[in-house]
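Every protein chain of the complex appears in place save one, which is left out.
Moving on, here comes subunit A:
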Amino acid sequence: MLKSALFGRKKTAATPFAEFYNNWFQTLSSTLLPQLRCALSSLAAPPALLSIHVEAMHHHLQSYYNALDEAAAADVALCLCPDWRNSLEKPFLWLADLHPYLFTNLLRSFLNDQSSSSSSDADSSAGGDDQETQPWPVAAAWRSPSKVLTMRVDQIECGLRLMAPALAARGREAQANLVRDVGAEWEGKEGVRAAVEAEMEELVGVVVDANRLRRSVLADVLSVTNVYQAALFLEAVATFLVGFRDEDLLQEFEDCERPININININININSTE
């Protein structure tokens, strides 16, 4: 039912999702992110122009989640084990994409950075260097966030904490239902095939709902922030996404032979002294 709803639209062209994703990523890293950064650092840029870039970026992210819905309807299993994602990205995927908490944690970090830097009265936060070169409205975007904004962020987080675990539970229950069906008569292959197909259908719903959650968190964040705050937030999201595909970092990551699970205590001690 879900599949037919998603595929009811007329298809003009058919592209493997991996190809779509590469094109989408290229647009993000080569066009939209540089444009947004340029608008953020421009002293003369009016808020209306910044708003256009914010909208473009938001639309780009939404279009990705729409396409991911369709990819899930076509083959949810490939979305859950995506071959278009590299080894650096895969461990951080939850139901086919980034965890929705990631967006609220990022938002929270803007709020917390500001409160910590204002309390210490020292510009030592991560974005400190940038703020010196940024025009005043951008640099001040997250200073003294309103109580209303803090309250709305709390509300978004609260909603997420209710919905995300429920989605994970649905995925788990779908797996349990499969083995309940299969366990009794597992030698009848047709029955097993039907049970797996039924589970895939349920998982399509789970992934589509996870995407809906991610889309709605992004939309909520943009609705509670002003244009400067939204621009900085989306710039951080896009920078994070692009970072996963940084060629130098990826090369270094792939070439690194040092095991991560040996001399863990020594490494922790070294890190804590740095």
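Throughout what follows, a residue touches a chain if its C-beta (ideal position, glycine included) is under 8 Å from a C-beta of that chain, and two chains touch if they have at least 3 such contacts; residues count from 1.
We adopt the following convention: contacts and distances are computed from a predicted model.
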item: Listed names "DOG1 domain-containing protein", "Protein odr-4 homolog", "Ras-related protein Rab-2A" or "Superoxide dismutase", with the criterion being the UniProt name of the chain not displayed; value: "DOG1 domain-containing protein"
item: Chain not shown: contacting residue from A:L49, A:L111, A:L149 or A:A236; value: A:A236
item: Listed residues A:A67, A:L111 or A:M163, member touching the removed chain; value: A:A67
item: Where the unshown chain meets subunit A, residue by residue; value: 9, 11-20, 23-24, 27, 59-60, 63-64, 66-67, 70-71, 74-81, 86-94, 98-99, 101-102, 104-106, 109, 113, 126-127, 129, 164, 168, 172, 175-176, 178-187, 189, 192-193, 196, 199-200, 203, 236, 239-240, 242-244, 246, 249, 252-254, 256-262, 264, 267, 270-271, 274
